[in-house]
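Only a single protein chain was left out; the remaining protein chains are all shown in position.
Now for chain A:
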Amino acid sequence: MTAFKDPFDARHRLSSGCSCGRHATEAEHAADPATSDDRARRVVEGAVMRALFPEDATRRAFLTAVGAGTAIAAVNALFPIATATEVFAQGAPVEKKDLKVGFIPITCATPIIMAKPMGFYEKQGLNVEVVKTAGWAVIRDKAINKEYDAAHMLSPMPLAISMGVGSNPIPWTMPAVENINGQAITLAVKHKDKRDPKDWKGMKFAVPFDYSMHNYLLRYYLAEHGVDPDRDVQIRAVPPPEMVANLRADNIDGFLAPDPVNQRAVYDGVGFIHVLSKEIWDGHPCCAFSASKQFVTEMPGTYQALLKAIIEATAFAQKPENRKQIAEAIAPTNYLNQPQTVVEQVLTGTFADGLGKVVKDPNRIAFDPFPYESFAVWILTQMKRWGQIKGEVDYQKVAKDVFLATDATKLMAEAGLTAPTATTKTFSVMGKPFDPAKPAEYVDSFAIKRT
C-alpha cells in the first residue's frame, strides 16, 4: 500500500512506488500499520514528506544523511504532524449523515460495496445507502443530478465530465482510486485457437464505456499488435451485466471487461480468459470513487468521513487473508448478485481460465486508493490519441484539477494532507515506458493514432 508506507524509511520509494505495482512483500506486510490511527498518521506523514521532497531521490538522500529520527524531528519542527494527524483523524463535523452512493455491480466497486455490510461507513458515523445502478451513463447522470452524493465511476469519467467530453462540463473530483488491475480480455470459446491478436481482424469487441480504462487498454493492446482498433475491428460500449449474454448469443467475439464478468463467462462455459489486464499494464487504475466538486466544498466533514471509510475499506480489501470474507459479503443479490464462487475466484486470484486450467495469480486484482496524477495524464494521452479530445491539452493541469481537485487539495491541506503535487509515478505499458512529464511526445510516438 503505497499510501500507507512509512515515509521516514529510506528503503521505500514514495513517489514512484515499486516497479510491480503495490503488492506488498512480507516485509511490507509487517510494516503495514495495523490500527487506523497509525494509518492516518502514515497518510499525513507521507503527504507532508511528498510535499517537502517532490524528488524522491532527494528525500532518500536526506534520510540516509540525517537518519529517520532526526528527520522526524526536523519535519515536526516545520510542520506539526501530530496536530495535523489529529485533525485528519477526528475530522470536521459531519454535515449530512444519510448519504446515497451509486455503484455498478462489478468487483471494482468492492471497497464501496463492502464498506456497507462490513460497517466501514457506520464507523465514521455515516448512514450510507449503496444503490445499484444500471450503467455508466445512468450513474453519471444520477451523480450529476445529485441523486447520489458520491458514486463509483470509471477513472477516466471524472476527467471526461470535468472537460465536458460526452456531457456538460461540471467540475468533478476523484479523491480515491478503488482498484488496480482486475480486468481481463475474454474471448468466446470458439476462438480458443486464435490466441494471436493479429488473427482478430473483423471481430467485434465490447468495452463497458467509451471513457473507460477498458477501452484504452483494449485499443492499446490491439494497436501494439498492429491491429487498428477503429478500422480492423469493431469496439462497442456494452454495460458489463449484458456482456456475457451478448457473448453467449454470438453478438460479440470478446470483451475487455471488469470482473466478475470475465469469470462469469468462464463459469457459464461461454468464454475463456485470454489475458488479465495486469499483463498489459501491471498496476493500472480502473475504477474510482468520485464526487462532485460541489459536494467536496460544501460538505467537507461528510466528504472527509466518507473518504476515510473508503480508504480504510480499500486497505482492508488489499489484504489477501480478508478476500474470502469480502467475497461472501458482496456476492448476495443485494450487491453483486453473483454466485459466491465467481466473486471468490476473482478476489483470491485462484481461478478457472475457461480452457480447463486452474490459474493462481494473487495479484489478479489489488486495491490501492492513491490517485496518482500520472495515471490521469496517461488516460488523457489516450483520449487525445483516439481523438476523444481535440486540440491542445494542458495534461498536468487537468490531471491535477480532477485526480486531486484544487478544492479537495485545500481540504486535504486543512486536514494536514498537503497536496502531493509531485506524486507522479513512472510506469510502462506493455514494455513501453511512459514519462508523465512528456505527454505530447508520448502521443506522437504511436504508429496507430487518430490525432
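Assume a residue touches a chain if its C-beta (ideal position, glycine included) is under 8 Å from a C-beta of that chain, and two chains touch if they have at least 3 such contacts; residues count from 1.
Going forward, contacts and distances are computed from a predicted model.
Engineer: I want to check something: the complex is missing a chain, and I'd like its UniProt protein name from "Iron-sulfur cluster assembly scaffold protein IscU", "2-oxoacid:ferredoxin oxidoreductase subunit beta", "Nitrate ABC transporter permease" or "Anti-sigma regulatory factor".
Structural biologist: "Nitrate ABC transporter permease"
Engineer: Among A:T133, A:S212, A:N262 or A:S277, which one is in touch with the chain left out?
Structural biologist: The missing chain is touched by A:T133.
Engineer: Which of these, A:W136, A:F209, A:Y267 or A:F434, touches the one chain of the complex that we don't see?
Structural biologist: Here the residue in touch with the unshown chain is A:Y267.
Engineer: Write down which of A:Y221, A:F295, A:F316 or A:F351 is the residue touching the left-out chain.
Structural biologist: Once the missing chain is taken into account, the touching residue is A:F351.
Engineer: Contacts of chain A with the missing chain: which residues?
Structural biologist: The list for chain A reads 105, 129-134, 137-138, 141-142, 144-147, 189, 241-242, 244-245, 248, 264, 266-270, 332-335, 337-339, 341, 345, 351-352, 354, 356-358.
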